[in-house]
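All protein chains but one are shown at their positions in the complex.
In this document, chain identifiers A, B and C correspond to the written order of the chains, with residue numbering beginning at 1 in each.
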Amino acid sequence: MNRVMLGQSGEGNISADSIQNSPQGLDNAATTARLLITCPDQPGIISAVSTFLYHHGANITDLDQHSSDTQGGKFFLRLEFQTPGLDCSLEALEKNFAARVAKGYQMDWRLSYARDKKRMAIMVSRHDHGLMELLWRTMRGDLPAVIPMVISNHEDLRSEVERFGIAYHCVPVVAETKEQAYAQMADLLDGQVDIIVLARYMQILSPTFVQRFPQQIINIHHSFLPAFVGADPYRQAWERGVKLIGATSHYVTDELDQGPIIEQNVHRVSHRHSAAELKALGQDVERNVLLRAVTWHLEDRVIVDGNKTVVFVK
Amino acid sequence: MNRVMLGQSGEGNISADSIQNSPQGLDNAATTARLLITCPDQPGIISAVSTFLYHHGANITDLDQHSSDTQGGKFFLRLEFQTPGLDCSLEALEKNFAARVAKGYQMDWRLSYARDKKRMAIMVSRHDHGLMELLWRTMRGDLPAVIPMVISNHEDLRSEVERFGIAYHCVPVVAETKEQAYAQMADLLDGQVDIIVLARYMQILSPTFVQRFPQQIINIHHSFLPAFVGADPYRQAWERGVKLIGATSHYVTDELDQGPIIEQNVHRVSHRHSAAELKALGQDVERNVLLRAVTWHLEDRVIVDGNKTVVFVK
Amino acid sequence: MNRVMLGQSGEGNISADSIQNSPQGLDNAATTARLLITCPDQPGIISAVSTFLYHHGANITDLDQHSSDTQGGKFFLRLEFQTPGLDCSLEALEKNFAARVAKGYQMDWRLSYARDKKRMAIMVSRHDHGLMELLWRTMRGDLPAVIPMVISNHEDLRSEVERFGIAYHCVPVVAETKEQAYAQMADLLDGQVDIIVLARYMQILSPTFVQRFPQQIINIHHSFLPAFVGADPYRQAWERGVKLIGATSHYVTDELDQGPIIEQNVHRVSHRHSAAELKALGQDVERNVLLRAVTWHLEDRVIVDGNKTVVFVK
Partner (left out) sequence: MNRVMLGQSGEGNISADSIQNSPQGLDNAATTARLLITCPDQPGIISAVSTFLYHHGANITDLDQHSSDTQGGKFFLRLEFQTPGLDCSLEALEKNFAARVAKGYQMDWRLSYARDKKRMAIMVSRHDHGLMELLWRTMRGDLPAVIPMVISNHEDLRSEVERFGIAYHCVPVVAETKEQAYAQMADLLDGQVDIIVLARYMQILSPTFVQRFPQQIINIHHSFLPAFVGADPYRQAWERGVKLIGATSHYVTDELDQGPIIEQNVHRVSHRHSAAELKALGQDVERNVLLRAVTWHLEDRVIVDGNKTVVFVK
């Protein structure tokens, strides 16, 4: 079975097998464009956008929208269209759209093309459950990404990562040289990646680092009802006898673990589970929640709106 | 607490409490219109429909669409819009839409108004779990319906139904007079209701009856993996040691339990459950699945496409 | 269909229909005993208990146990047995068990009989979703309880409750006379009920009231990941864009909403749901979580261990 090549040479052929398996329906990927729009709500937006695309020969194949309020709210739109029938170049289309539609409606917008796979860096410490799922899914062609590098503050996972043909950078983070370490990592990443996934990276990122990659860093952490603050939350959850353990994936902002939520899920537990078992089950939840959040980001399904998200899922 | 009046005088006031509670966001109900469209897929449909509505002053507040295939497939559209800004009467809007948009695109379409609550008859035998949920939810204002009548082949549930101020018709069904019984029920229903819900009605409807109400009868029945044919399926499921029991709600067609599926769900069981307990748990699943299917039908979220459905849910 | 009579005359006949439907397998209820034990863990407990029962002619039909730690932990045991073969009276059995088994192992224990349905009071303010489910399920014979009274601080739900033949006491709670009001309610309840269910009772109980009914008050409240403190939590959850809303049922202790958790669950939501819709969906979760917590309590499946619970479910 041929496989998608990973790493920086990620433009390798996709095998028939992985196309057939893919939930993303990659068969049209080469010609699929996605348009994301945020603007003040007002009548006529859908008409304006869809008419513009129609007149340029674009065939809209998916449209999802959301209005935060019918009076004075914000409007969010996600469109997929096919490009083969376009009467102009993509550059011309973007330029025309900016001038003739986006400006009048004060739109924040971006147009992306499924054939341009996003470059995804993964940062990890010692737990490999999230990392391995992302590597494996990308290798299978399930995740539309290339992975130029993995960064860790430990050496532990080097051989597992390099086995996939991916560069592994170990940048230790110690108190005295923290700023230097983050500067070094930022330099490794800057311009090389479109998205940074923290797959259980156990260091708190510096504000400078976070600000350099706005809405480009996705984190995963455990979540409970109620929340537990402080050390060893799984032990606290066990001591409190919770019946559900969960995980939350969100964009990273300056405020620790308070950024816009992309996805959450829970798993049922009981008094029979030890604190260690809660942690193991929690890692499975984390793995699945992170996978979904990353998938949706890579498919341009997430729009950030202040401190919340609009996620256009199937 | 004031309550929605049930029965044929269902136009009673909705209290502040039930508006606040309602998942349907009834606050705009008085002025919400819903447009459902099915037509051959081709470029330009969204542009044509949204531009037409925009030019007539309609404010689109929700749009969901589906294309069964980008090449030669069918196109399905559900639109919600607000009517206060319309530049013409609803009659004129419908007439213009038919002439200027629908005809050219060969559309099957219907326009409905949230203020016109659908008239829902419920048919039931002796099990009241589905019936009571529907009566209770409608009373609370959660279900946008009026209930002109309940029909049963038994007297058992009369007092429970009449307590809600709803007419209860008992029409026994016995082998020799079956056709007569169905003719009598069809006459009771014809022109009086928009939708007929079989909430565990244990008789097989006659083909004549079914054909008189196409895509207007919703049924609920148990479902298993694997399926069990014949008598007492819960006992068969118990004997087979299944780990999931389920329920399916669908539109009724001539072919028994083979009509277009609207909703399904399952509940986890184990070897600890007796056949009677499987049945009791199964009834809870049936109750919830039927409630969702009926809610979506009442909110004009379901389009039938041959023997399958497109369900535009939140 | 005959129905279980509610109210204080709750000893009415259970109809064949409700037996058939019951998840509790009521057919052996008349002769089922349940033994709950908590004691320091040590080898030999199961042997001692099961041998004692065997020698007295009890037939163990269900046994579930839990050890919090194999070294120096606590041991929890739930046994169901059939009484027809007993060689002595129930009084003698209890006396002998206390002397010959319980004392040596320092057991906290209680023996209860399924035929003695627990007396359950319901306290409620204005929201009826939890109340109605409990009334309806008890009427159907699904919940093994009698309901001597409903207490509310408002008159709103009187007619809905009295329709079931259950006494409705309205005891307004205002700041100046709060202590008096709670004293009045405690007097109504004391000795009359085995369990008090707060089905959205929106007043904070006085410490005196809570201490009078230790481990006898069950509450339900909404839960989120993360938690939201302060007014209108559903609005806060909506503003934060959570993807799950949940509910927690717990025993009431002096510390507000911090008592031992019995059951929790969540429901998936999205950006499409308004704050009002989150609340409506949250009420469905509350209804189901409360029902399960109450059912397990009534079936003697819950043992409180400090601030957590051991719940022996099927």
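Here is the rule we use: contacts are C-beta pairs under 8 Å (C-beta built on N, C-alpha and C of every residue); 3 or more make two chains touch, one makes a residue touch a chain.
Predicted model only: the values in this text are computed from it and were never measured.
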Candidates A:L90, A:I204 or A:A276 - the one touching the absent chain: A:A276
Listed residues C:G85, C:G104, C:P172 or C:P207, member touching the removed chain: C:G85
Contact residue for the chain not shown (choose from A:D142, A:E263 or A:E299): A:D142
Those residues of chain A which, in the complete complex, touch the missing chain: 1, 17, 20-23, 25, 126, 128, 132, 136, 140, 142, 156-157, 163, 270, 272-274, 276-277, 279-281, 283, 314
Touch list for chain C against the chain that is not drawn: 28, 43-44, 46-47, 50-51, 53-54, 57-65, 67, 70, 82, 85
Missing-chain contacts mapped onto chain B: 66, 223-227, 239-244, 246, 248, 260-266, 270-272, 305, 307-311, 313
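The definition used in the following text is that only the chains that are shown with their structure count from here on.
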By number of C-beta contact pairs, the top two chains: A-C
Chain A and chain B, separation of their C-alpha mean positions in angstrom: 37
Interchain centroid distance [CA atoms averaged], chain A/chain C, Å: 43
Per-residue multi-chain contacts in chain A, two or more chains: none
